[in-house]
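All protein chains of the complex are present and in place, except for one that has been dropped.
Moving on to chain A:
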Amino acid sequence: SISQSSLFLNKKQHSSSKDQFQEELVIRPLHSGDIYASFQFRTLWDTDFLQEGQKKVSHYRLFPKSLGQVLSKFSVQELHISFTQGFWRTMQWGQPFIPSPPGAELWVWFHDTVSDVDGNWKELTNVLSGIFCASLNFIDMTNTVQPSASFKPLGLGNATDHRFLRYATLPREIVCTENLTPWKKLLPCGSKAGLAVLMKSEKLFHSSFHSQAVHIRPICQDEQCTSKAWELRQTLNVVFDHYTSGQGKKEWSLFKMFSRTLTEACPLASSSKVYVDITDNPELSPATPLLSQAVVLGDRRTYSVYDLTRAETFGQLRSFNLLLRWKGDNMLRPLLHAERYVAGFGLQTGEIHTVIYNNHPYRAFPVLLMDSVPWYLQLYIHTLTVTSKSRDNKPSYIHYQPAKDRHRPHLLEMLIQLPPHSMTEVTVQFERALLKWTEYTPDPNHGFYVGSSVVSALVPSMVAMSTNFTQDQPLFSSFVPVKEESSYFVRVYTEPLLVNLPTPDFSMPYNVICLTCTVVAVGYGSFYNLLTRTFQVDEPSPPLAKRLANFIRRIRGVPLLA
């Protein structure tokens, strides 16, 4: 039987406890044959340590202490950090539940009582780099921007002064087990119980896409929104490509994907569920009567729900393994997607092209494009062109902050109206700078990364979205607050660029110095000698016989020989 949200029975029980923890796993077969698994862990913390006059918070139950201390010390209102390996292919896989760019991305809204935002930002990045074992300490003023219209807060708040927002990406950052380990330690049950037992790094990193993120924001605690609570969402999105890499057929099981099965829910969780997307009618076993429908990303999809807090889900063997055999080939074409590439040749100039596709058949909608380009690619903004359907398309809002060498990157934000069913191309020319020799990385011939562009849009939805906010919505549909029914908010990231800068040959300085010094010495020395040498006539000394003869003649007093 299909029912909307009333099958979540334990609605009322959590109103008296302070902290709450929910976990869920959503499995969605993608039309390319891959399978997309999205874990979300949500911890709700009913406290407000930014309130004046309240005692310092020292009691942490489910919320991790390291993050709580970070939030209170740096007066953070919202924190979003993600580590991603791989690139999300929108055209083959559709839209992700939580988008993220390749590498590391960090954006933070500070509270409006903070006086020195830059100082707090610098310290915050250092502390986070220690917590997550990542090189976030490379985030500094040369790659931080302050977007003026993108990245509005996802949580509660009324003041949106963009002076308190900081955004930075590290496209080069690697994600590996050492980042997953501290991430797992933030969960209340760790990796010992609940859905987190499935997270084995050998399987998770053997995938086309792996992204783990932490999102902290204040949210409404109830429907009337009279008080706020802190929400910590830890999300892990992974796309397994066993089918496309030729390792298997279009059938999966939890054991095959994660090499583990589920044995119990996390005892601290108030809800622990597994959702499987069955809109395309795959074969699923074990079957379950619980079904749920949700409208997410503008599409109404049907999910089978497995409730892990109920003992009967685990069956006789006390272990839950899901088997999915998939057939069918439908995919809703994503309405918005973007690409980016570098054109041109040589190591002096180039051109960045960003292409945004609007695949909606009849509706036009505006998108906000944000580009943050490092200072060593000197953009010529007078060459900026925006064309849609081979006609000029003037953006309704442009914000450009030029770069300052070694201080600040370029920031370009534009609000562009995309005509229906069209391709819009944004091009800008740039020149590559020559860096000082100490600024090159140890492997400069690899190239330098330029972070992904961010395209934020309110895409018209085919299906009416629900604007009611309930506590019992599945987590994957309640990440972005929905303000109006006819459109949904989506963020699309383009590829990062890899650009070669003119690189000196570091292996030759010794030889060059020797050669130059030799040439200079020979040239200058010869010249100097020619100018300053004086010539004197020198008689050659006579041979020994003659000298002896002269000696004898001198004694005798006879004139000497010549």
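To be clear about the criterion, contacts are C-beta pairs under 8 Å (C-beta built on N, C-alpha and C of every residue); 3 or more make two chains touch, one makes a residue touch a chain; residues count from 1.
Rule of thumb we're sticking to: contacts and distances are computed from a predicted model.
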item	value
Undisplayed chain, where the name is taken from the UniProt record, one of "NADH-ubiquinone oxidoreductase chain 6", "GPI-anchor transamidase", "Epoxide hydrolase" or "creatine kinase"	"GPI-anchor transamidase"
Sole contact to the chain not displayed, among A:Gly246, A:Gly346, A:Pro442 or A:Pro559	A:Pro442
Listed residues A:Met91, A:Cys225 or A:Val520, member touching the removed chain	A:Cys225
Residue among A:His111, A:His206, A:Lys256 or A:Arg300 touching the omitted chain	A:His206
Chain not shown, touching residues in chain A	18, 46-48, 51, 54-55, 57-59, 85, 126, 129-130, 133, 135, 137-138, 148-149, 152-158, 160, 174-178, 181-182, 200-202, 204-206, 220, 225-228, 366, 368, 396-397, 399, 415, 441-443, 445-446, 456-458, 480-481, 483, 489, 506-507
